[in-house]
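I have placed the structure first, in the form of structure tokens, so that the comments after it can refer back to it.
The complex appears here minus one protein chain, its other protein chains still in place.
Let's turn to chain A:
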């Protein structure tokens, strides 16, 4: 449960309820921007901003230093790199005009959703960049009277966050299943091809969008995809934009696929002596055709962090320093859904047998919603639990690699061993059903260069191992700027050239989020 604001007996409730879910968007708008502002001025930027305030006067221009800082960073460890100004368009035509001016005056532009990316996606490489705030694109195309949706899809503005979307859908019986930890915007999730714990059953963003509307760098508005569930019609433009990280255009509207809210759910956990045995148990579950709604693997360090920082169900955080010294074991977290209670029970029983075959112990399952939520909210808050392992840490390097399932146990173990050998503090856990895992390496403000260097080496070693077994250096977080150096090894010369050709063809002036994915 979120922190609830103190309620007055009978107070205008609308604003309180909005606060519960929406980030209040304060912006000190100023149309009389100062061309002498701080360190981000150039004559072409001034001319560009002049055009906007003259011809698109309803588009807010914000050069407040604090807001610029917010727009210059995501939730990763990369340093803040603020843009020179934030523009808030209100329509697709606004964006089209803005991009034309950007091309004319060579002003780099970075689309901004919720700022939850972790690979430095929104960092402004060039000082005269502008941030394009998508906050006004919050339309959710539901029939105004909440009648049942006929098809399991819905069109939403790129600025709608996934919690906002599911809240709007709450009485339709359908929900949007992709669940990265953050409450990211649908546009941002599309731009990074995000995914979360439900990928093992529903796939990533790529498998959950039917189409999108975007504005290309030259101002062209393009509609990609359709409402059909499959299509062989033309190039797969939707897939091209998916994962393009703002380098090929601005995504303005997305048609997302929805799935029924599960009626019968069961969650289970099981401990294993080694990561290898846990991974083998998971493979066997899949080979036995057991449909897994979620399948997460936490190593000893994650469990340690998670138990030390237990979040109580009513929202209070306690630092539980009274835990006895228990030996933590790698643990698998599973979730099952099905059309009837019996079907789910059968799957749970079968899974327990499989876990026992591989030396699993303390198999537990729960069906009650509150208890299941408690299990999973802890998993979703693992990031904060990990940060809490180093008191005062506010950010971390989060590694993101994805390997073929047969190599998962080996790569996780080797990484966990690296963490021990280098003597740093980190937690390791993964979306075991997909072969994707994350290592959270918390950073303190006053960490010395050596410590930071160790963290980067652990990440580099991990990526090297990953690419050696034919994996990818990023399963869900994206390339941003930091992982460009791995693209050659992963995709080869041909692959990288292919990407460069696409970028050059669409964005010859390199105004769309330059310095990300490809450097042209």
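FYI, contacts are C-beta pairs under 8 Å (C-beta built on N, C-alpha and C of every residue); 3 or more make two chains touch, one makes a residue touch a chain; residues count from 1.
In this section, contacts and distances are computed from a predicted model.
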Name of the absent chain as recorded in UniProt (options "Serine/threonine-protein phosphatase with EF-hands", "Signal peptidase complex subunit 1", "Dolichol-phosphate mannosyltransferase subunit 3" or "Electron transfer flavoprotein subunit beta"): "Electron transfer flavoprotein subunit beta"
Contacting the left-out chain in the complete assembly, out of A:167, A:206 or A:390: A:167
Option touching the unshown chain, where A:50, A:64 or A:509 are the choices: A:64
Residue among A:125, A:221, A:237 or A:261 that touches the chain left out of view: A:261
Residues of chain A (touch criterion as defined above) contacting the omitted chain: 1, 4, 6-14, 17-18, 21-22, 28-29, 64-65, 142, 144-148, 164, 167-168, 170-175, 260-263
